[in-house]
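Of the protein chains in this complex, all but one are displayed in their positions.
What follows is subunit A.
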Amino acid sequence: MPRELVTIQVGQCGNQVGCRFWELALREHAAYNTKGVYDEALSSFFRNVDTRVEPPRNLPVGEGRGAIRTLKARSVIVDMECGVINEMLKGPLGEVLDTRQLVSDVSGAGNNWAHGHHEYGPRYHDAILDKIRLTAEDCDSLQSFMVLHSLGGGTGSGVGTYIVRMLADEFPGVFRFTGSVFPSEDDDVVTSPYNAMLALGQLVEHADCVLPIENQALIDIVNRTEAARDRAAAADAAASAVSGLKGSGGGSKPFDSMNGVAASLLLHLTASVRFEGPLNVDLNDITMNLVPYPRMHFLLSSMSPLQPPPKDKDVGRAAAALALQPRTLDQVFGDVFSREHQLIRADPRAATYLACGLIARGPTATMADINRNVARLRPQLKMVHWNSEGFKLGICSTPPVGCPFGLLCLANNTAIAHTFTTMRERFDKLYKRRFYTHHYEQYMDPGGFTSAMEVVGDLTAQYRALEGATQAPPLTRLRPRGLSFLP
């Protein structure tokens, strides 16, 4: 009965990322659970349901040797328009996702944060809370919630942040992680700066830990790997058969690879919770070690390998894909600190690290490797003076699927202030002239804008204050003396 994690997918983006996440989770567990037993690792994400009886009965983990009957994901699906969800349920994930845990409406939130937060939120408060409570009761010892949403739209940002606030009230002892997709510069939603700023104001106050993911960074990553893969494939195989298959992984939808990257992040994050290893890192370890001050809970994430190797039918491309995987453990360490592997567009090496956590996966990873690499890379990083040597390390014995080792780096870094500032500039461009604000004022009071601006502004100032604080201030420190003054 390990720590269970309940996923709450809100909005179109959140549901698509969630969908991909379940696919990858099933693939990972299938790779390691060859006997088809419902063990503790599976039980952190899935329930084992006996559908032969009516109503369907949940089978407990027990000794961890019972056979799998039907797996149902521990998730709650919320969307205000049913298009994406219907498509998900029609596909192969229809069996894993339970329609009991679905909250949906018809018309959508119109890309309006206020509509989502102040109108749909309260209207569906009870329905959503019921579904979440049902899911939580199915868990033996619930450890955390993971809310997947985007900040640029209406449902994901509005209803999503409403849910985060609700969880803070109703389940105070359970951690609230969010995987928030920040809008990119050329987002197709015009009001995304408003939505993002208002949502961010809520996340600062009510979430325990936010993992920002920027669409633009994901696009860059996917483009880079695709280009490299195409080059490698074209170099390997003969031109004719291969060059016809361009685009992301042969026939999949355009956002699939990007969502795959975001979903892998979640898998690596929870690897140590699910599988064992010499040095386990729980989710509460992460919040304890990487959040030095209550509101500074935005963690930059980066990982290597970035994408799970796709199931390519074509041998040439599969070989090319494998050739792109990192070759040595030392290489992955160099990768995760580089700019190209970050999931937001920021250069962490140019900014100051407040805290850094490294979770290595793989049977061959040892403390010696991690220490050696940290010692090698540490001189290139700027760390804040009160945490100049501090790294939170974890080792999980199970590697990611398809690669012998992997590494996830979660950093609390002042580079996020730059992201906030960019967001603020885009927001200001619209807000100066009060474009589109009347849509929001239909549902909320105009003070909402200013309070969100203040909250985010304060946080940005806090981060900026710590930027470059790599030297201790030249104050004389009073050491507590105890009784040593006695002769």
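Going forward, a residue touches a chain if its C-beta (ideal position, glycine included) is under 8 Å from a C-beta of that chain, and two chains touch if they have at least 3 such contacts; residues count from 1.
One rule holds for everything that comes next: contacts and distances are computed from a predicted model.
According to its UniProt record, the chain left out of view corresponds to "Tubulin delta chain" among "Tubulin delta chain", "Protein YIF1B-B", "V-type proton ATPase subunit H" or "3-methyl-2-oxobutanoate dehydrogenase (2-methylpropanoyl-transferring)". Check A:279, A:377, A:401 or A:430 against the missing chain and you find that the one touching it is A:279.
Touching the chain that is not shown, out of A:289, A:304, A:398 or A:460: A:289 (per the contact rule at the top). Looking at A:143, A:257, A:304 or A:414, the residue that reaches the missing chain in the full complex is A:143. The omitted chain makes contact with subunit A at the following residues, 1-3, 140-141, 143, 276, 278-280, 282, 284-285, 287-294, 355, 357, 366-369, 371, 374-375, 385-387, 389-393, 472, 477, 479-484.
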